[in-house]
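I have placed the structure first, in the form of structure tokens, so that the comments after it can refer back to it.
Excluded from the complex is one protein chain; the other protein chains are retained at their positions.
Showing subunit A:
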Amino acid sequence: MSRHSRLFLFLKNWVFLPLVVLCLPLLVLLGQEVYRDLKLLRSADIDSVQWTLSQVEIEYLDFLLTLERASSAEDHHLSVVRKDFDILYSRVGILGSGMLFAPMREIDGFSNAVTDVKFFLDQSTTAIDGSDADLQAYIPELQKQANALRPQIRSLFVQGLEYFASQSDQRRLSIFTTLTELAIISVTILIALGALSFYSMYANAQAQTSARALARTNAHMQTILSTTHEAVIVADTRGKIVDLNTAAETTFGYSLAEAKNQSIGDLIVPPEHRKAHAQGFARLVKTGQSRLVGKGSVHLEALKADGTRISVELAMQSAKTDDGEVFIGFLRDISQQLEVEAEIRAARDQALAGEQAKANFLAVMSHEIRTPLNGLLGNLTLISKTQLDKEQAVFAENMEISGRQLMHHVNSILDIAKFESGKATVSHTNFHLGRFLQDIVDSQSGHAGRNQTSIEWEWLGTSLDWVNGDKIILEQIMLNLVGNAIKFTHGGRMSIEAEQLLPPDGGCNVEIRIIDSGIGISEEDQLRIFEDFETCDSTYTRDGGGTGLGLAIVKRMVQLLGGQAGVESTLGEGSVFWLRLPFLPVMEPDESDGEERVKPTEQSLSILIAEDIETNAFVALKLLERDGHKVTIVKDGLSAVARAKVEVFDVILMDISMPRMDGLQATQEIRKAPPPFCDVPILAFSANVLPEETDHFRASGMDGFIGKPLQLSELRRALQAVLDNTLSANLGEEEPAVDDMAEKAQDVLNQSEYDIYLKRFIDEGAAFMETLAVIPLGGMDFTEIVSKAHQIRSTASLFGADNFATSLGNLEQEAKQSNEAACLIEIANLSEIWLKTRMSLDPNYEAAPSAE
């Protein structure tokens, strides 16, 4: 039953109580009154009074009679006279002083009559008590006087009777009134009691209904509590256990009988937590505040009866009962759950560690294998150029073939690792698709020719010329597929077909097919050749010498570009590998603009170059001097500031990363100088071309940006902007440097200068690569790698070592993010490129024939 309706019933039950309470004292009062009246009736002295009054008259008359007789002179009558006088005297005495007549004596008539009679009697006593003779003589006088009292005696009687009659009336009236009131009150109480009992019955019925409902609820609760797996413990405010359910008995190993009235702390709280538990409980009872009550669940350690410990999840609630506040704890044994969670966590950590180990292993392995392998191949090449007999030459060639295959396998594994680690990225450029395919065909035709296979390409339908896409990845894909086709086609025909997909298929608008008339692939094999490490059969493998990774890498690269790849083939007739790729069609670039050489500025400028790397500085110096400018070089930021404060330059080219003070700080210092020194235009001179970096330059007070490696056209354009005062608009908006436009040291320096700087570059590069080759990361921290890679990269471009520069840039980026595995992969890549770079740059190295 709800609280509301209970309150309602309570009011109904007790609304009659005040009535009864009011009536009861009235009833008691009236009862007393009735009792008193009845008692008065019972002990009424009215009869006695009436009797006395009537006796007064009788005894008076007796006395008169006796006097009559005495007057006839008979002696013996004198004693009777005396007796009757005494009797009358006694009687009147009662009227005069008896309590019975006290109220009547208040009436004047009565009182006077009594006084008169009394006066007569008292006067007569002398005669009465005198001698017989005297009395005898006095009799006539007594007779006369007594007779004279007749009206008073009459009046006594009449007035007394009247008084008592009115008294009786009053008393009757009073009794009547009392009884009437009693009746009214009794009836009222009866009605009230009747109503009360009616409501009692009603309330009783209600109470029974609610009791039944309560019993049902209790039964439900009991069922729930006894069947739930959650342990429920009820404790009172002293922390003593009041109740616990079956699950609690099972969980903790105590029966209800054992646990009842035991302290919850002593029973299930581990000894070392008992103090904290007691304090917490005391605070809870005192302030009603707890970290636990009504705050969701917490994890705790609990003790079982046998002393073992379990982990429990505890939720607490408090409730008010008739016996005071109780605290209900819901506990769940989560030991097993925690164990399972820990196992899963361990398994996950293991798996993650395994993944990391795999990536690290692949990176380290390829690095460790490729570096010595490169050495091996290089030396093999040197050997084959020496005087060998025919047999030795064959051995050397076989060794070289095997070595190259091994290198190819390692590179493939490295590629897979790169894709797996998610490090592969797409970089879009605009290119001419037709020219691209022509280049592929041109580069592979010699290769195909050796297998007596012809190779050609064509557009089917409308051609798509200029597109935006990742040319480098596409090249890798095409070389892989075309290479495969050449391998398996002897004395046949190969063609590459390109076709626009109209409408596009899932974003892909171009399909490229590589068709050969080779040995073909069986249908079962077609299903698995794109899987990792899958090759068709042993002969095929031997013949092709594949790792089984080529197509797997192709598949990953195609996916990276957002395209699809597939194969259709008939055994013995040939195969068609198809690619569907998305290419964004773009406008043909205005080539004439690129072709046109920017002319040097007509005015000669005084230019300060702040650059710590001597080669870079020297190349820049030469370029600018050739255009007729006056150039000053300083090697760090601090010197630049010192110089800029004493000499007014037309423009400053400021490298960013320099020792002692970097370019940004130096710019800020120069801007603090007094005019005109502070107003000099400052151009950032950096290889960092990312938008956020150029924003950074501008924030530091720089006016423009010139990329590294240095391009003459860009440099001339920037200097023209300085003269035209239009610099600020150009910052960071220049297209990044295109490699083949970069100025080469060869073009700027004379032979002896070139040789000096080239040697310096090669020595630096070799030293760096040697360090990296010895131990992973060369024992350097990432910051060192970043700075070293950056330094070497900026000069690499000057000597046309563009791939090396790119790879160094990648290494720099990975090292900035402290990504060890990616660094190791890049280092492996770098060492291979370095080998080629060095061979192509070093005349002595060049003397040894190239490995490629």
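One rule holds for everything that comes next: contacts are C-beta pairs under 8 Å (C-beta built on N, C-alpha and C of every residue); 3 or more make two chains touch, one makes a residue touch a chain; residues count from 1.
The rule is simple: contacts and distances are computed from a predicted model.
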Undepicted complex member, UniProt protein name, chosen from "Xanthine dehydrogenase family protein molybdopterin-binding subunit", "SUF system FeS cluster assembly SufBD core domain-containing protein", "ATP synthase subunit a" or "Oxidoreductase": "Oxidoreductase"
Full-complex contact with the absent chain, from A:Gln32, A:Ser97 or A:Gln279: A:Ser97
Touching the absent chain when the full complex is considered, from A:Thr125, A:Thr308, A:Asn398 or A:Ser522: A:Thr125
Option from A:Glu33, A:Glu57 or A:Asp86 whose C-beta touches the chain left out: A:Asp86
Residues from subunit A at the interface with the omitted partner, ascending: 39, 42-45, 47-48, 51, 55, 59, 62, 83-87, 89-90, 93-94, 96-100, 105, 115, 118, 122, 125, 129
